[in-house]
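To start, I am sharing the structure in question, which I have written as structure tokens.
Note that this complex is displayed minus one protein chain, with the remaining chains in position.
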Amino acid sequence: MSLGVCYFPEHWPSERWATDVEQMAEAGLEYVRMAEFSWARVEPERGEFDFAWLDEAVELVGDHGMDAVLCTPTATPPKWLVDEHPDIRQADADGTPREWGSRRFTCFNSPTYREETERIVREMTARYADDPHVVGWQADNEYGCHRTVRCYCEDCAAAFREWLESTYGDVETLNEAWGNTFWSQQYPDFESVDPPGPTPAEHHPSRLLDYYRFANDSVVEYNRLHADLIREANDDWFVTHNFMGDFPTLDAYSLADDLDFLGWDSYPTGFVQDRRPGAPTTDELRAGDPDEIGMNHDVYRGAKRAPFWVLEQQPGDVNWPPHVPQPGEGAMRLWAHHAVAHGADAVLYFRWRRCREGQEQYHAGLRKQDGSPDRGYHDAAATAPELFDLAPVDAPVALLHDYESLWATETQPHSPDWHYWSHLRAYYDALRARGVQVDVVPPSTGLDGYAAAVAPTLYLAGEGLADHLTAFVENGGHLLLGARTGEKDPYNQLHETLAPGPLADLAGARVARHESLPEQFDTAVDYRGGAYEFRTWAGWLDPTTAETRGRYRSGEAADEPAVVHDGAGDGTVTTVGCWPGAGLADALVEDLLAAAGVAHTAPFPDGVRAAERDGYTWVTNFTSEPRSLAVPADAAFVVGDDTVGAYDVAVVESPLDAVGLEQY
Amino acid sequence: MSLGVCYFPEHWPSERWATDVEQMAEAGLEYVRMAEFSWARVEPERGEFDFAWLDEAVELVGDHGMDAVLCTPTATPPKWLVDEHPDIRQADADGTPREWGSRRFTCFNSPTYREETERIVREMTARYADDPHVVGWQADNEYGCHRTVRCYCEDCAAAFREWLESTYGDVETLNEAWGNTFWSQQYPDFESVDPPGPTPAEHHPSRLLDYYRFANDSVVEYNRLHADLIREANDDWFVTHNFMGDFPTLDAYSLADDLDFLGWDSYPTGFVQDRRPGAPTTDELRAGDPDEIGMNHDVYRGAKRAPFWVLEQQPGDVNWPPHVPQPGEGAMRLWAHHAVAHGADAVLYFRWRRCREGQEQYHAGLRKQDGSPDRGYHDAAATAPELFDLAPVDAPVALLHDYESLWATETQPHSPDWHYWSHLRAYYDALRARGVQVDVVPPSTGLDGYAAAVAPTLYLAGEGLADHLTAFVENGGHLLLGARTGEKDPYNQLHETLAPGPLADLAGARVARHESLPEQFDTAVDYRGGAYEFRTWAGWLDPTTAETRGRYRSGEAADEPAVVHDGAGDGTVTTVGCWPGAGLADALVEDLLAAAGVAHTAPFPDGVRAAERDGYTWVTNFTSEPRSLAVPADAAFVVGDDTVGAYDVAVVESPLDAVGLEQY
Partner (left out) sequence: MSLGVCYFPEHWPSERWATDVEQMAEAGLEYVRMAEFSWARVEPERGEFDFAWLDEAVELVGDHGMDAVLCTPTATPPKWLVDEHPDIRQADADGTPREWGSRRFTCFNSPTYREETERIVREMTARYADDPHVVGWQADNEYGCHRTVRCYCEDCAAAFREWLESTYGDVETLNEAWGNTFWSQQYPDFESVDPPGPTPAEHHPSRLLDYYRFANDSVVEYNRLHADLIREANDDWFVTHNFMGDFPTLDAYSLADDLDFLGWDSYPTGFVQDRRPGAPTTDELRAGDPDEIGMNHDVYRGAKRAPFWVLEQQPGDVNWPPHVPQPGEGAMRLWAHHAVAHGADAVLYFRWRRCREGQEQYHAGLRKQDGSPDRGYHDAAATAPELFDLAPVDAPVALLHDYESLWATETQPHSPDWHYWSHLRAYYDALRARGVQVDVVPPSTGLDGYAAAVAPTLYLAGEGLADHLTAFVENGGHLLLGARTGEKDPYNQLHETLAPGPLADLAGARVARHESLPEQFDTAVDYRGGAYEFRTWAGWLDPTTAETRGRYRSGEAADEPAVVHDGAGDGTVTTVGCWPGAGLADALVEDLLAAAGVAHTAPFPDGVRAAERDGYTWVTNFTSEPRSLAVPADAAFVVGDDTVGAYDVAVVESPLDAVGLEQY
């Protein structure tokens, strides 16, 4: 378990580099990521390459006992290149080109840009193929950032037509699969299909879903181009990519096969402000939301069921959220430990030093722009010696997450309050509050190792999925199915039968009808003898073989079943019609864990979380209030002690379910 | 009085059709509307027509004793047509084309699209000219939906120039009429006039108003093309069109001459969310706002002073509003009775069955997608036997509504809170709360049959209007003139005299000055010895011959006249300077009804409404609270009884003014 840092030597005089690298080593850092965004520095004119500066930087890193991770610089092509080839630019849906001058404006499907990508990646990888200090590569940077997964240019139009032809074979099949009789939307041939442009009313949902799939596949192909070229140069190198948090438009799982491990960029105090509904608390503005960060850790770990890296870890104040309070004292250490507890092998702070120039001047580094240490440097230096080697996380519960269901439900949310990630979080947070490690995995994942599985919204469900989940339950698995599961078939049509379509036999119930409810309604469910809040969505269940365990209390839904329970083989399946509030989610999860025999704790309060890895249990406190731990008398603390201060962490050699809070 | 349904046989296997039609007949439905949006099904390739499916569906409908209503399918031309002729697309004001892929993207002025329209309408009407089961046609679908009345393409530019030349004759007349000296806006010739594109500051209001008139006239011409072709094929057919609710950009009255009766599409729980300022109550989210629905009934009835149809009646939950609670139990029955009370001859539910494909999957039908009955089916079946034949509504009061005044005031609202329909509703709701039937008619309507008339905002007023209203009053009519009346001449210039311009003699007063007031001000008027709230607008009246009956209480307007009253001949005219709150509107209306001798009730509470038609009085309860009626001892209930439950209705054979609520 290691720390590292992202470094841009080209932003500073070369005389300074030796000092910088020495200070990195002194702090105990082990990895230095470089060359991201460096294309114009590496190739100032077409064909004129300058690697001397990078050679020197890599050498310095190696000389100080650290490893270099390099990046392909394709997120920011030089101006001379886009002036030569303006066709490499993406376009908005109305045809407006996305211009040079920031980053990520190039089309994944541009044949020209793929050629140029191949050219620069070959040059760079060839240069360092034999360099002992370079251990691996990050392909490009944050694919799809700034809403750029989906492009609407002419190259994309052509590629989309090919994608459709290769997917459907003939246009009649496409028309049937999408359901194009509606509103006279039949296509006469593949040539007549366009990217979805500006229309007076909303688009056909099947057309949109396939466009989003196509756009995603374009990124997969573009990433594979990088990965293949990197491995061609040196097969010992690892290849990774830095994904983003709560990211909606790119299916991280679909890139997993081409990467050795996944990385992601964790900015806790920004995420609570700009990609999660609900106002952040002051504690969250200081340290973030541990379940928001944790869920992303678990997605990127889940993609390969293997350790991941945090390729960018927030180092202090950053430039892009609306508000930028200073992180809580110690938060930069807390985040690193929290990542390790969730299965990270390495955590790289972004960036070494606050940059004087360009768009990110208000983004702190471990060092200030004058070279002096900022708070992050002290936190990093304190953390490095606390880390130690660990086996991977072994999670007892799988949470089934499906990007295509995200795309499809958010295209037809049927409520302004529908938010796929937030609904998923209702279950995730309940599991994490009880300390349970959760693999967030695609629904097609083999489920053999799991005692229980939670499927918040498998909206697009075909027969294959039904078979897969039925087998899991029959083999003794315990399954929780959430709202809007099975509403659609994989082409985004309604099933011929009522939801959950092919999952109805397994669930022992169908959804008789549904409604979406704004906050002004009273929304509660009777469950286990108590009244529990729900929100936004109410599916009225109609059990066939299932037993009713919860009913709606009021409104038009009064007395309709809301939670039903059935068994199959050695397992059980519980189906939930509504979006549960925290109390109902906890009750559902507690019952699930009990049925599955999964070790867990009493619920920890918001902002305080426990997690077990390799026989150690971490307690991370993302709040400003110190907490006292109750642990077995003979348990050894390897980090901290039984008082976990504000924004502090303790690691104790103890199984999870022996750990709790005093007086809570 | 009949029920019907909208049916899309092309969305389902033909094997199912007989079952569907049989279930329609069983529910007591009498009309089946079909073929809307069917162009690509009817003509899959240019010149290749396939009517067999529709022939069969019409035949089935007829075989079950029902009548078919067909639609011209021009709201959704096939992809092959727009690929052949991309010039048929509309354009936004900045020139962006409105693309194929939803509906309503074609330009009303496109010569190409008019040709294509003529071609398809001739084909379809010829096919069914001799079919005994087809009783009439709906021309196109929801003209102007999705903000498409106004197009800014090259065809529209050319047509606008012709429209102006034919309206004004020479450009000097145009420059004078608009007042183009302002900001050097004189045109040298008609060729130099463009549609209003993106400008740094706001547009000339006279230019905008004429563009809106021109765009409206384009729809009138386009509709006439349909109507003429339909009648040419079979002169016995009726021709109608399905207008929309609270619709701002299309003057429904201007299409009335070309239609046999008007239809409209009523979606009560959607309208309260997306086209009416103010948050809906939970009751409204379950059943809608009876005065919002009623006003639309009365507009489309008023257009011809004749019965109308509800061509689409909400059948349950629908796809397009933000939130979609299930309608209240019985609401689908309530809406049908309410429509009949307001003068509907037929109410067609939209749609027969929830569609598996395309944009409207979240729109319920009378049946679910698996073919089983949904709540709407039961409501429809319960309603059908309760309907009986009735004479048309005979309304004692005319409410004068002018679409051009809507367009002109909303172009220059002078307050973010100005909303033409809402201001009109202040008076409409007060009349309806007292049970009075109201014809909502254009100001040019002959007023002979009316005892009283209310003109909330006749903003654009010429001498002709003044003569017309003066004659009404002199002949014994009682007139109420509301805020912003007579501010402008018909070209959207201020009058040379103060408002109400040519109506000043009739009013016996002028508007000395006006102001718009945000909510934070105390806004009240003294009237009849009490203080009544007003909102948004205060015209300070300056009576010449009129008597002051109300004065502002506070602010800079304190003691200025707010309500004045005058007489002329045998009638009276009351002029109101402000936008009245509910209390003031009721007081003004009560005084008007008393003066005019119009029968009315005590005010019913919000959501409960009474209406008389043909000697019967309906009491409709749009709330979740049951109500007890007080009716004459010998009055016979033909529907329900003296307890009107939640979302329930009663019909009693009794004059309106003998009906009231117990204990209210």
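Letters A and B mark the chains as written, and numbering starts fresh at 1 in each.
Keep in mind that, in the parts below, a residue touches a chain if its C-beta (ideal position, glycine included) is under 8 Å from a C-beta of that chain, and two chains touch if they have at least 3 such contacts.
Not measured: the values here are computed from a predicted model.
**Student:** Out of B:85, B:224, B:378 or B:414, which touches the unshown chain?
**Tutor:** Checking each option in B:85, B:224, B:378 or B:414, the one touching the absent chain turns out to be B:414.
**Student:** In the whole complex, not just what's shown, which of B:9, B:136 or B:196 touches the removed chain?
**Tutor:** From the options B:9, B:136 or B:196, the contact with the absent chain belongs to B:196.
**Student:** Out of B:141, B:180, B:405 or B:620, point to the residue that touches the absent chain in the complete complex.
**Tutor:** B:180
**Student:** Of A:7, A:39, A:420 or A:459, which sits in contact with the chain we cannot see?
**Tutor:** Selected residue, touching the omitted chain: A:39.
**Student:** Among the options A:15, A:83 or A:130, which residue touches the chain absent from this view?
**Tutor:** Of the listed residues, the one touching the omitted chain is A:83.
**Student:** What is the set of chain B residues that contact the non-displayed chain in the whole complex?
**Tutor:** These residues of chain B touch the chain that is not shown: 94-95, 178-188, 192, 194, 196-207, 412, 414-416, 488, 493-498, 513-518, 520-521, 555-557.
**Student:** Suppose we count only contacts with the excluded chain; which residues of chain A make the list?
**Tutor:** 10-11, 37-41, 44-45, 73, 76-80, 83, 90, 92, 96-105, 145-148, 279, 282, 285-286, 316-317, 319, 322-329, 354-362, 364, 368-370, 374-375
Here is the rule we use: only the chains that are shown with their structure count from here on.
**Student:** For chain A versus chain B, what separation do you get between their C-alpha means, in angstrom?
**Tutor:** Chain A and chain B have C-alpha centres separated by 48 Å.
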